[in-house]
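The complex appears here minus one protein chain, its other protein chains still in place.
Order of writing sets the labels: A, B and C. Residues in every chain begin at 1.
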Amino acid sequence: MIFVMKQNVEKSKVDAFRKIFEDKGFKTLYSFGTDYQVVGLVGNTSILDVDQITETNVIVEYGKRITEPFKMVNRKFQPENTYVKVGPTTFGEGLFQVIAGPCSVENENQIMEIARAVKLSGATLLRGGAFKPRSSPYAFQGLHAEGIQLLLQAKKETGLPIVSELTSLSQFDLFEDVDVIQVGARNMQNFDMLRELGLCKKAILLKRGLASTIEEFLMSAEYIMTGGNSNIILCERGIRTIETMTRNTLDISAVPLLKKLSHLPVIIDPSHAGGMRSLVAPLTKAAIAIGADGILIETHNNPAEALSDGAQSLDLSDFSELMVEIERRVAFENKKLDKS
Amino acid sequence: MIFVMKQNVEKSKVDAFRKIFEDKGFKTLYSFGTDYQVVGLVGNTSILDVDQITETNVIVEYGKRITEPFKMVNRKFQPENTYVKVGPTTFGEGLFQVIAGPCSVENENQIMEIARAVKLSGATLLRGGAFKPRSSPYAFQGLHAEGIQLLLQAKKETGLPIVSELTSLSQFDLFEDVDVIQVGARNMQNFDMLRELGLCKKAILLKRGLASTIEEFLMSAEYIMTGGNSNIILCERGIRTIETMTRNTLDISAVPLLKKLSHLPVIIDPSHAGGMRSLVAPLTKAAIAIGADGILIETHNNPAEALSDGAQSLDLSDFSELMVEIERRVAFENKKLDKS
Amino acid sequence: MIFVMKQNVEKSKVDAFRKIFEDKGFKTLYSFGTDYQVVGLVGNTSILDVDQITETNVIVEYGKRITEPFKMVNRKFQPENTYVKVGPTTFGEGLFQVIAGPCSVENENQIMEIARAVKLSGATLLRGGAFKPRSSPYAFQGLHAEGIQLLLQAKKETGLPIVSELTSLSQFDLFEDVDVIQVGARNMQNFDMLRELGLCKKAILLKRGLASTIEEFLMSAEYIMTGGNSNIILCERGIRTIETMTRNTLDISAVPLLKKLSHLPVIIDPSHAGGMRSLVAPLTKAAIAIGADGILIETHNNPAEALSDGAQSLDLSDFSELMVEIERRVAFENKKLDKS
Partner (left out) sequence: MIFVMKQNVEKSKVDAFRKIFEDKGFKTLYSFGTDYQVVGLVGNTSILDVDQITETNVIVEYGKRITEPFKMVNRKFQPENTYVKVGPTTFGEGLFQVIAGPCSVENENQIMEIARAVKLSGATLLRGGAFKPRSSPYAFQGLHAEGIQLLLQAKKETGLPIVSELTSLSQFDLFEDVDVIQVGARNMQNFDMLRELGLCKKAILLKRGLASTIEEFLMSAEYIMTGGNSNIILCERGIRTIETMTRNTLDISAVPLLKKLSHLPVIIDPSHAGGMRSLVAPLTKAAIAIGADGILIETHNNPAEALSDGAQSLDLSDFSELMVEIERRVAFENKKLDKS
């Protein structure tokens, strides 16, 4: 952490400033020139608030954190890629996962038909929402416990590991046999939830918040990992921007950046990113080419009648076609589609 | 809800489209011209997803929800202003509230000194965080139950009603004697939390999310009000934009818009909006002039040593000076500073 | 400008890095600790690109410009407020200007009626567009030279100085008797235009770009001032954000920030910021309270039939009412409405 003093500040005041931090156990560096003086802090600066120090010490012109605030998820801390094992499949570099299924589990027929079809087409995991975070209290909120039961039934029949979103810690016990717990974009900074999920060993699919920076995204993963759980899959799903034609703007640059900064696997959700069916296939192709470790695709047996997010769902036949394309492209990238 | 058909769609297909909705109990309108055909739906369209219908019916070119999706918080539903009574004070049109206090309760001396000072200066409520949502797991997370106890002690001595943030429903019982429960920006779309808070009668201070639209903000208030609790205070606290000099960009236009669209009181948080001390006074002046029903100001006895958000906290002397200015301006607006 | 080296970089490499800049005439500072080494550059760093140096020198972890990149418009360079004299009126601290008039000059009757009415109501300058930047080639583009002539006629009759937008340098000669040349938001980074306008002595009303930061805004003013023209009025008119209910989001914090960072006068355009009539009066009140030096209000004798921007124009009667409010509030702020 570095602080530049205002011009012409007396040396004695700078010394007093350094002493504040030395008394707290930090080492301080000092350098000066004709025009400015710089103080650097060495030690566990993650507990300091750089803006606060800058704003509340009148002699400071400018302060800046130099080191990344995330530690355990940092590739500097762990250079080797993390592999997240989920039932018979694994998320991580060199492998590719296709998670498919409906936004919401609606009834037995729906989820079973979809599960069988996506399994047949080559999907490697099944997704389905039982607890749905909806911006309107009047919209369908999911089947709750019954939805989880139906997912488990589909898992039993198809052998596909299942992914489902947890919206409140009170639901945790219901997720005992769910393979991957999804933390949705709106809960990315629900720190109480993250902390609790850090205490279990389940795979966590963490979605980036609608207006979260990559740094904040990694800090949320850090919450989980500091609890002891490193089974984290990062998911870029688009951020909110000035563009209004698409629901969100897929920040595809996040994939190479996250993989450079962190050792965790990174997947893309092309359905929510674009918010429209016609963008799912193009964004999937881009995701594979740029090095994502998987994708999360909304698939429905009858999108026109879906109780949620039908606008962006592929029907089963479109999904099947897309899977052929996915297999061809994953092979081109020398990756393995990790079918169980 | 209105749908425009694609050009040259056969009338029979439009009729089939209309029948889908008539079968669900909606009335449909139909109009046509040389170039286009329009279908309107009348009924409880809040349960329909306009994008989904548009994307999944190939004959539809364009669909649009006409009516606002929020109902109970809508001024059309309730033309009279809502007044939220909090202990001896009230939030609402014609009145003005000043909520002051530290970001975090840190220890007894700190909160008692601040509480006495802001009371003396003229603040009408005391704020203080016991559970802090921090983007870093390494930052100070609050004193938890002990923090609430200290706030209650300060309330007892000063008579100021207290405001504190709830970050998880598991904390709810601890808030029994807290006068106003704050839902932070990061929990604005924690729908499970909103639903539960709708079942109690406590005053809820709902902060706008970092990247939430005004419509989404009102939909979150709708969640609370549909549960039966209309004691809701809306708080604009800045949104994230392309500007990097300030932490957030205060969307001051939100005040007149929220007051036009809804009957709920609206306050402003000038501390978080700007993220710097020097902006608190100017933004406070603007807030009063534009018609806000109150402000929420971070105040600290020693900002340089604050355990959180010191950069934007006023010290007690600055706050005292600002209160003089606030009183003068509130009087100019013919409003009443509602001191207990 | 400061550079932090990567961990464990050899001292000899850091020396070579310093030598690059010393050979270019910069002084370098060096400080080191157990964990990191820092190099600072002293001299005219405004010609250096900090990102480029960081990205292209593999030993550098992080680089940061410390000093603000703008110089002449900086309050550190000129602590005294700039006053911009425009005919009989002046823009600057302690004064308040109300610029009123239509988005576009449409015909003689329209502009003369509006000019007389706003003069009578108390406006201090008249605005009117002759060259209109419109996002659609099919929209009305202005009366061009004839529009300027009509404005000059209105100026002659009412005595109000006039403000009009220049969209291309080829129009410059037509603006000889125009008192204030407006540079629109879309031309804020038309650097060729800024450079040319720096060579004249006319007052320039520079609007902030739709997605420009405050720093970029000041850099554009710097272009004008480095040419020798310091008659610059900064105008905040809203930035594009995630909010869709308003056309733009007025960044009201920009007023105190610009006035702190720079010595130039700052005004607000409440018409474009909100894009709707109902927001003009509330935003005007906020603008006065926060310390703006003036406002720019679209006013029309018949908004419903205006050829451009009618949605945000006040009619003459609303404007007259608002002027009463403005006078009352400007007096409350101890400012002088500078009527000629």
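In this text, contacts are C-beta pairs under 8 Å (C-beta built on N, C-alpha and C of every residue); 3 or more make two chains touch, one makes a residue touch a chain.
Every value quoted in this text rests on a predicted model; they were computed, and no experiment measured them.
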item: Among A:Ala139, A:Cys200 or A:Ile242, residue touching the chain not depicted; value: A:Ile242
item: Selected from C:Met219, C:Ile233 or C:Leu261 as touching the chain missing from the view; value: C:Met219
item: Among A:Val14, A:Leu283 or A:Met323, residue touching the chain not depicted; value: A:Leu283
item: Touch residues of subunit B, complete complex, unshown partner; value: 2, 4, 27, 29-36, 38, 40, 42, 61-62, 64, 66, 211, 240-242, 244
item: Subunit A, residues in touch with the chain not shown (by the definition above); value: 211, 213-215, 239-246, 249-257, 260, 273-274, 278-279, 282-283, 285-291, 329, 332
item: Subunit C residues that touch the omitted chain in the full complex; value: 44, 46-47, 49, 51-57, 69, 131, 133-141, 167-170, 186-187, 189-193, 195, 210-211, 216, 219-220, 222-223, 226, 240, 247, 275-277, 303-304, 306, 308-312
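FYI, only the chains that are shown with their structure count from here on.
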item: Copy pair subunit A, subunit B: interface residue numbering same or different (half cut); value: same
item: Shared interface positions of subunit C, touching two or more other chains; value: 211, 240-242, 244
